[in-house]
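Of the protein chains in this complex, one is absent; all others appear in place.
We just call them A and B in the order they show up, numbering each chain from 1.
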Amino acid sequence: MIATRTPDVPPQAGGASASASRLVAFATFMLPIGALLLLWEGTVRLGLADATILPAPSMIVARAWELLNPVGSQHSLLLMHIGVSLWRALAAFVLACLVAIPLGFALGLSKGAYRALSPLLSLLLPLPAVAWTPIFLVAFGQGDITIIGVCFLGAFFPVLYSTIQGVRGIGVHAIWVVRSMGAGPMDLFRRVLLPGALPALISGLKLGMAHSWRTLVAAEMLAALSYGLGYMIFAARSYMDVSTMFVGIVCLAVIGLLIEHAIFGTLERMTVARWHSSGKVRGAR
Amino acid sequence: MSLRGFGWLKLSAFAAMVAVGATLAHAADPMSIRVGLQSVPPDEVYTSKDWGARYKLKVEHGSFSSGADILKAFIAGRVDVGNGGSGRLVTMAAQQPELFYIVAANQYGGDRYGVMVAKDSPIKTVQELKGKKIGAVTGSGTYSTFRVYLNRNGMKESDFQIVNMKVEDLRAAVQQGIIDGAVAWEPHVSIAETMGVVKRIQSMAGVNESPNFVLVNRKFADANPDAVARYIATLMDLGELITNNPKEAAKLAAGQISKKGVSVDPKALELSFTRIKMDPKVTDALLSELVPVAEAMKAAGKISAVPDFKKLVRMSFYEKALELKKASK
Partner (left out) sequence: MSTTDLASAKPLSVAGATPLLRNIFARFGVIVVLLALWELAARLGWINTFLFPAPSNIAATIWTQSGPDGNPPYAMPMHVLRSMIRLLAGIALALIIGTVLGVLIGMTRWARMLFQPLISIFMPVPTLAWTPVLLLLTGIDDRTTIIVVFIAAVFEVIYTIVAGIEMMNVKLFWVARSMGASRLQIFFRVIIPAIFPYLITGLRLGTGYAWRALIAAEMLAASSFGLGFMIYDASEYMSTNVIYAGIVLIAVLGYLLENVLIGRLEAATTEKWGVQSER
């Protein structure tokens, strides 16, 4: 599944040149990104952009370093905020899985229940989980309960939906066959349902974690009382500490990137593999 | 009858007395009170130090992100002390007067509000902003004061293009020329000025005081008058520090804020402290400012009658606090 990243370099046999071409591929990939960073740094240094509105990458890195280091007897502030955010997103995700997966199996197996509930589900699926934040705010005020609650809702529906689809995708014949051979429910689950639903389930899990993090970004900015990247960003915003704000944003972005990158395979899946899949239109030829 | 041979009895009696005495002493000593604080600089100064130690008062801080949240917790009984000003206070006074007393003034002074423009802008007065864009938080007390200012100086809201924005976004918008001027409250004006990107062309000092008051839960106050008095004494100390030594107060606040990971220039906070009045004494002049707000709300049908604010005030705690302060010097 590893497609070559660049169209220019002809595929070569042999070990040394293969790793050399991969190196070139990596360099070509990083080039526009590096250029962008340099451009950004340049505009701020040359005074074209105001550092109090758009700090240069070097300033952001410097500030991140400051926040990373423990001050006095305290622990690293940045790691603290990151840790709290991650724990909230993970807790919400785990909770969502604990509820959504069993429910998904139940709904997937019962045709009646599915028919009954599917309109409700399809109505709730496009509803952004953040929209539930005000209700949580009224009921629980700001803080962890609200944030984890909202992220739970964010992760719940994708996981539920994927599980249902996965279970429904299993041919009913497979179930009949195994049942006719005298398999009990446990066996049925272990040998037919779980393996059959697994691909959809796993993709649902990935989607759920990604949704949990994305929802966290918004929920924390609205409801965090102390700690968390969203809190850090908005606290910095109140006091016009733009560098700290950008450090927070970059962390949110990078962690989001890592979650989706690690989860969805490589970045290639998002762009390259699809774009280089066939010998059709490719460049002005 | 001699007490010889009853050694164990004597010992246990003695031990019992010591235990009881210790518990009584322990119970009598740390008085405690639960206070709601926000992330505004004066509250940061309060959080940074143990102000209650001088009066043997244990102050439990609850942190909230806005005055409205503090009031919600106050109404729910989760904190004993809250603060409120203008609209919110009037609403509470009209709907739940039996819930609280007004025991002290929190902060006031029109100098807290100001109009700012970009540093290199040619505009020097509010008059010159006519026809131009002014950013403001239209629902805020700051904006009401601004309207009073306009009124007194023969101007109207409609002379300007008012853009409704959030207070934290005003500085960057002014800087980039998205708006020509902005009306904001401390510390946002000071921080922007200290950053060197805006200048303040008009302060609202003298327009009105726009006071914020300290509210205490009635049941708690009746049961623990001493604690309330000690708390007010700490407020007096806080007010003294902010008024007489804003530099030191700014250092404390900046240090507290940096614990969140945010860095603020203490000079900015120092400047903002010079613009806030923090004398806990409740005066008639301050109270009377609530009346026009209440009248406007009555006219808008939000409340049924103008509340009698004087009846809600209890200055006994303040008087006691004065004594405590003198005594503990």
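Everything below uses one rule, namely that a contact is a pair of C-beta atoms (placed from the backbone, for glycine too) under 8 Å apart; a residue touches a chain by one contact, two chains touch by 3 or more.
Since we're looking at a predicted model, the values are computed, not measured.
Touching the chain that is not shown, out of A:A62, A:L109, A:L137 or A:I175: A:L137 (per the contact rule at the top). Across the entire complex, the residue among A:L124, A:A174 or A:L194 in touch with the chain not shown is A:L124.
Seen across the whole complex, the unshown chain contacts chain B at 68, 72, 135, 137-138, 163-166, 168-170, 172-173, 176, 178.
With the whole complex as reference, residues 6-8, 28-33, 36, 53-54, 115-120, 122-124, 126-128, 130-135, 137-139, 213-214, 217-218, 221-222, 233-234, 237, 242, 245-246, 249, 252-253, 256-257, 259-261, 267, 270-272, 274-275, 277-278, 280-284 of chain A touch the missing chain.
The working rule: only the chains that are shown with their structure count from here on.
Chain centres here are Cα averages; for chain A and chain B they lie 41 Å apart.
Only residues 39, 63-65, 69, 72-73, 168, 171-172, 175-176, 187-188, 191-192, 195, 197, 257-264 of chain B touch chain A when the two sit together in their complex. Those residues of chain A lying in contact with chain B across their complex are 50, 52-53, 67, 71, 74, 77-78, 81, 141-142, 225-226, 231-232, 235-241, 243-244.
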